[in-house]
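Removed: one protein chain of the complex. Kept in place: all other protein chains.
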Amino acid sequence: MKNVAVVGASGYTGVELLRLLSGHPQAEVVAVTSRQYEGESISRVFPSLGGYFDLKCEAINVESIAARADVVFTALPHKSAMDVIPDFLNAGCKIIDLSADYRLRDQQVYEQWYQAHTSPDLLTEAVYGLPELYRSAIKSARLVANPGCYPTSVALGLAPLLEGQLIACDSIVIDSKSGTTGAGRSLKEGSLYCEVNEGFKAYSIANHRHTPEIEQTLSQIAGQSIQVSFTPHLLPVDRGILSTIYASQTKGYSTAEILNIFQKRYADEPFIRILPEGQLPNIAYVRGTNLCDIGLVADQRTGRIVIVSVIDNLCKGAGGQAVQNLNLICGFDESAGLSAAPLFP
Amino acid sequence: MKNVAVVGASGYTGVELLRLLSGHPQAEVVAVTSRQYEGESISRVFPSLGGYFDLKCEAINVESIAARADVVFTALPHKSAMDVIPDFLNAGCKIIDLSADYRLRDQQVYEQWYQAHTSPDLLTEAVYGLPELYRSAIKSARLVANPGCYPTSVALGLAPLLEGQLIACDSIVIDSKSGTTGAGRSLKEGSLYCEVNEGFKAYSIANHRHTPEIEQTLSQIAGQSIQVSFTPHLLPVDRGILSTIYASQTKGYSTAEILNIFQKRYADEPFIRILPEGQLPNIAYVRGTNLCDIGLVADQRTGRIVIVSVIDNLCKGAGGQAVQNLNLICGFDESAGLSAAPLFP
Amino acid sequence: MKNVAVVGASGYTGVELLRLLSGHPQAEVVAVTSRQYEGESISRVFPSLGGYFDLKCEAINVESIAARADVVFTALPHKSAMDVIPDFLNAGCKIIDLSADYRLRDQQVYEQWYQAHTSPDLLTEAVYGLPELYRSAIKSARLVANPGCYPTSVALGLAPLLEGQLIACDSIVIDSKSGTTGAGRSLKEGSLYCEVNEGFKAYSIANHRHTPEIEQTLSQIAGQSIQVSFTPHLLPVDRGILSTIYASQTKGYSTAEILNIFQKRYADEPFIRILPEGQLPNIAYVRGTNLCDIGLVADQRTGRIVIVSVIDNLCKGAGGQAVQNLNLICGFDESAGLSAAPLFP
Partner (left out) sequence: MKNVAVVGASGYTGVELLRLLSGHPQAEVVAVTSRQYEGESISRVFPSLGGYFDLKCEAINVESIAARADVVFTALPHKSAMDVIPDFLNAGCKIIDLSADYRLRDQQVYEQWYQAHTSPDLLTEAVYGLPELYRSAIKSARLVANPGCYPTSVALGLAPLLEGQLIACDSIVIDSKSGTTGAGRSLKEGSLYCEVNEGFKAYSIANHRHTPEIEQTLSQIAGQSIQVSFTPHLLPVDRGILSTIYASQTKGYSTAEILNIFQKRYADEPFIRILPEGQLPNIAYVRGTNLCDIGLVADQRTGRIVIVSVIDNLCKGAGGQAVQNLNLICGFDESAGLSAAPLFP
């Protein structure tokens, strides 16, 4: 049994972490923080949690929280995260950080896309928390940088192809669509119901901050520098990311042959489902779970492979993957607290 | 550990039962039936279940299923249910029937709203499976008639008032709104996405088949015959029922006083949450769970009490309550398999 | 041809007015105001209007606007509206006010539900802009108080029954459901997409500010004081109000007889459609129009009539009715600019 804290609990990532942790057999939530709701019951902030938690939101007091918690999930905006993480580490906590602050290994790249980094020394220590790629390093990490939602869907969809050198590295086009929880719970006109509902749009074309994170992971897998075209879109649904990925094949394999490569690569992965030929994934089929569903077609006509990779952005794309990382660093069963079936419909 | 079968697994109630049973610690699903999908994997019918079940849909063969299953959930349309239930009982199975066939105790009433009943003798044996009202009878039942979704939300919202004789029995108006899973998975023009989305309508005014079921339960609680106005509406959401119930008060109590009566009545109930004064329920806060959230206001101006009762129609209104009944008839913890927190957002 | 101004153009009522006025054959929009977007093009605020208007948002300058506009639509919050309306009147403009400031004739009632009134003398002059009830008074009005969305749906649904003394005045229960545009475009957590989508809730039970407005109109029609139970709900759709209204019948008429009374009452009304027996309205079928669809059932079992009245809350419930009032005070064809068919799906 480990005691955990959720720092920054009043956003959608926070409530997802709490939902999952409420059913975790070996983790107990001992503290939740929220500047906005300090002093208020977390069950008042999220009535869905009524009866599941009897905790009041606290201000962030590192000493106090570190005295109670073994592992701290930081679900803060970037910048705010690195303001407190070094102190939590010094106080002896392990950290699973859901912000972007420790995902990029190259300080310069971080500073180009975000702002000055205040603890750059930790960038090399932090382990990128994508278990399917970095499982063993995560197990012994003190600071896990939980991946972004888009990068998770993309890396899992491309890893077998890059590992097998099956695609041309300069040909990758990534067209991603995310549910609106991805935009967070802060008050913006663009997040209002009537602005999102019955609408659909692309945003941040060619300059979304997940681009360098995607490229870092793909480059590392490929062993060479990769640049991608990445276009995110906003879907009028609560949850789910679907990434449609295009790349030119180098070997002329059939759909069946490539599916076979995926199946072998992910055979032991508890959260990845490779769909049989002719089936394609739907965000609705992974709702509320840590699953990643992948389907693909090798188009002989154009020579491109089209991969469709689907996750729940709040779960495998945030809180679920964070719990998976908790399980790894604590030596729990990797699926602990994460085995419930998808909610469909 | 009990072996269970789901007869009629390819509808929304079927997939909900399977979702819940996949995480049940003491129940194992040994058979699923579907006429439409006979021979096909249930995970192909519902890709969400991929990796959770390795079962093929069977035709209904009572002998074969009874040889494997201790308890059978029948998730068939009315009429089809009573065609097979007597045989399952004779074969020694316990039955939790999610159809309407054994909910009404009075054969004549059943035949007036449905059709001729082919096993009327079982009507008196069947126990109405609303645990908050009939828990002890359920525990020893051989045949549980799992309540309708609307009637569940209404009975739980009115029971404390009727038990306490706090409202005028001829004053009850029930305005209910249900998510679209309530319309089932069969192909009807009115269930198409573009007919439901961005729409809202009332239907079956003054003649919905849940009316006699509601009146039966309310009359039984009150000890006198009760007639209600009941209007169902179709909500453009997947899941959830919200019933807004109006009744004239007989005693002039305040909101706080009535809430207190509800809190006492349901103090030991694991699935009922009475909201504090000033808070009102939302279907989003019970999504995917067996919870019933109740809020209310005693309007001194008009003398009416307005109760708002909220459930997930597929869960507490169908599959979840069925699992709760399974737990009762098998002597399991009543919350087994039903303790996961709501999925919000 | 009349010149009109839209004061408070950056909300959902504003954009709806502009949408309708863009197609009006005899009205030209000469000014739009918005404090928040002063100096910005209205087509930048609402990209949907690109190419339809070439106007910049102004601050409210009564003198300047009055010099250009014959009629001013005020789409401001209550309180803000009465801060400027007397000045516009003094400057010679006619006013169609979409706020609540001049809807209640009784200053005391207004002040009980809102705040102190700063131009109470205008309360008696203002004409309540529900053409189906007050057409001739509107035609000569200088100040039209455009009705609230809920009150419009309710008054049209009950008028024939109250006029004919067909229902018991103390028996009225109104259960209304509104699309989310009704909550406005201001930034509130409860208006975020992920808080509304897949959710449904009641709010302001027994204390919604439209209650006195509803009661004023119903009382006036009935010639006696009427109190109602009124419960609004928030629907996860953009547009539409559906009010389900219950009242005890005094005469035992059949559904057909009551429908006949409605058909006669509204025979000459261009915007009211009485549905034949057996059909019920859906908000989807009036989308984007000034129509009000009404269906009903006389339930012989309970003695109650159940009326379902449906409008588009932004159109007949706000901007469309305002244009209808414009047509009346300007002597235009009452349907000018309002004849487009509903957008379905």
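To keep things simple, chains are lettered A, B and C as they appear, and every chain counts its residues starting from 1.
By definition in this document, contacts are C-beta pairs under 8 Å (C-beta built on N, C-alpha and C of every residue); 3 or more make two chains touch, one makes a residue touch a chain.
The structure presented is a predicted model; accordingly, all values stated were derived computationally and were not measured.
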Filtering A:M82, A:L259 or A:V306 for touch with the omitted chain leaves A:V306
In the whole complex, of A:G164, A:G184, A:P236 or A:P270, the residue touching the missing chain would be A:P236
So which of A:V228, A:L291 or A:A318 would be touching the chain we can't see? A:V228
Considering the complete complex, of B:T180, B:T211 or B:T289, the missing chain is touched by B:T180
Under the stated touch rule, tell me which residues of chain B contact the chain that is not displayed. 12, 180-181, 185, 187-189, 191-198, 236-238
Residues on chain A facing the left-out chain by the touch rule are 173, 175, 177, 194-195, 197-203, 205-206, 227-229, 231, 233, 235-240, 242, 244, 246, 280-284, 287, 297, 299, 301-302, 304, 306, 308, 345
Residues belonging to chain C that touch the chain removed from view: 12, 15, 18-19, 22-23, 46-52, 181, 198, 238-239, 273, 275, 279, 281-282, 284-288, 291, 293, 339-345
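The rule we apply is simple: only the chains that are shown with their structure count from here on.
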Centre-to-centre on C-alpha atoms, which chain is most distant from chain A? C
Counting only C-beta pairs in contact, which pair of chains has the most of them? B-C
Centre to centre, by mean C-alpha position, how many angstrom separate chain A and chain B? 36
Averaging C-alpha coordinates per chain, one finds the centres of chain B and chain C separated by a number of Å equal to 38
Would you pick out the residues of chain A that each touch at least 2 other chains? 12, 181, 198, 238
